[in-house]
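Removed from the display is one protein chain of the complex; every other protein chain stays in position.
The first chain written gets the first letter, and so on, giving A and B; residue counts start at 1 in each chain.
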């Protein structure tokens, strides 16, 4: 995956600067480094605590809410009651899947934004999740593959092809700013891929019924088997993504500056592309094409902790699943006894934020 | 009457010529007249084919008789009630989408700046689905689509307006609105009962099947009224493509022209969607194909309209005949065309 174009002259030095300004709560001169580290570590712990709370809520709340004590009993003293079965068989796998998907998409967005120096990069917006979805659809509808560990490879292929297409299209034109061109190219490719998905599903109405909810993005209906089959890919993607923080920091200054500082630019790009493919492919295979998680969370995190990827990436990995799970829980609560799919919730929450962002900020400053 | 033709400038290689008549003069793009003629002929051939062939073949002379009320009753029924309105609706809807796409591509200065991607089509879909879900008739669905499109446009334009509307802001706000409305649409579909969902789903693909004169006439009126407006603003719009300052320096009221263009583009898109459902990618592909055919810089309204009309009717004809007896809705075909078009765009710009 190559960035569309260098969108800003190497003024990337401004980022570490912003980082100090944003996070420098009571920053003096000496010893702030250590204080800052302690502060940020504490913040990360707090975010993790929030994630745990949201996860507990996700296990407890839903079409039929159960008290927290029952939740704890279900783990410590499981019996065959229906509450305990629901929790063990449905809620816990769903929650863990949500954590995995959220972490994957958030991290994918953060890596993409950093790699392309494009603030609008998002796995859904840029059509990569739609590519993965088409891969899954081909596997399910045409080839009859039903093992998640097999069709996830189709998702990887779809995600990789879509990202190459979008970047080629987005860097083709000359006029206009690169982020906007890339976003438009992503929406166009995503739309074409979605149309292809619908056409495929039209052929096979049984698959259509099964995939209708998945296609709008949903955590429902996936069992523990899906989770265990996909988890290795998600973990691999997250680990790979996190190790790229330092080279990505250097590349923020521009390719040439990065190279001058000793970063293997080509290798970093390939590895980052690999990480994004792993993350988007496995997340989409699990929950369908989701939008905006990968866009909003890295933005919010950067506003909090500054531009240092060594903090941005771990924070994103913790905050994104909390947000996704929260959206899922809200979706389960607002339409009881049915539910609003998490994909719809993400768009309903994310799109207005995106529109206001587009209105407020000058693109040059993004 | 004297019709003089003179070379455009000192360069002998220059193919662009002016046509003058007294104090009137125009200077079309090099191949525009020939391309327009070719497109018109193609459109006519496709229309005749679509009217005369099918399960029941009506020979071409009988088609003309039937159109003028002198054919056999069967031929009159098939031609006058079934096939002709469908073809005419297709031509008009295609033209409307083509011009609408040309407008938004010019405004956003981007060949991908189509109403499909900046929320207008999705908004029309929301309106249509709401009408279906609330048990409306075909007229209500059409009205809902138009209202949805206009409401979305107002929202996007309003949110994108800060001391004037910049193309990129329109695009970004539109992309956000698109995502929002697509989510709303899928929510509505999952909440609807199974019959409504099926009806709405069929309408959402975009189809010309079963379209009668009551579909064709509103689009015809809209096209007749709005095309002159578009023709009028197309020259200043071409100047705005060079930047707002450059256009203002030429004496153009930039925001006024832009607002008029947006109104015309949105109404065309809304009316076309009301008639045929959200047929995707025609608005995207038609203006650019027209531009390539005419080798003109920037998009031209006339060729875009003709290309859109030919594209949509040809796609509809193919959808009816190629997989017969299976009838594919035209929206499936145009989506495929859109995919091919994106691939071509990729290849062309890779030079």
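Operating definition for what follows: a contact is a pair of C-beta atoms (placed from the backbone, for glycine too) under 8 Å apart; a residue touches a chain by one contact, two chains touch by 3 or more.
We take it that contacts and distances are computed from a predicted model.
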| item | value |
| --- | --- |
| Hidden chain of the complex, named as in its UniProt record, picked from "ABC transporter ATP-binding protein", "Anaerobic dimethyl sulfoxide reductase chain B", "3-isopropylmalate dehydratase small subunit" or "Urea transport system permease protein" | "ABC transporter ATP-binding protein" |
| From B:57, B:70, B:253 or B:327, residue that would touch the chain that is not displayed | B:253 |
| Residues in chain B touching the chain absent from view | 6, 8-11, 13-14, 16, 18, 20, 23-27, 109, 111, 163, 232, 235-236, 238-239, 241-243, 245-246, 248-253, 291, 297-298 |
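Going forward, only the chains that are shown with their structure count from here on.
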| item | value |
| --- | --- |
| Chain A residues touching chain B - in the complex, by the definition given at the top | 120, 124-125, 165, 168-169, 172-173, 175-177, 180-181, 183-185, 187-189, 191-192, 195-196, 198-199, 202, 212-213, 216, 291-292, 335, 338, 340-341, 343-344, 346-348, 350-352, 354-355, 358-359, 363 |
| Chain B residues within the chain A interface of the complex | 108-114, 116-117, 159-160, 162, 167-169, 171-173, 175-180, 182-184, 186-187, 190-191, 205, 280-281, 284, 332, 335-336, 338-339, 342, 345-346, 349-350 |
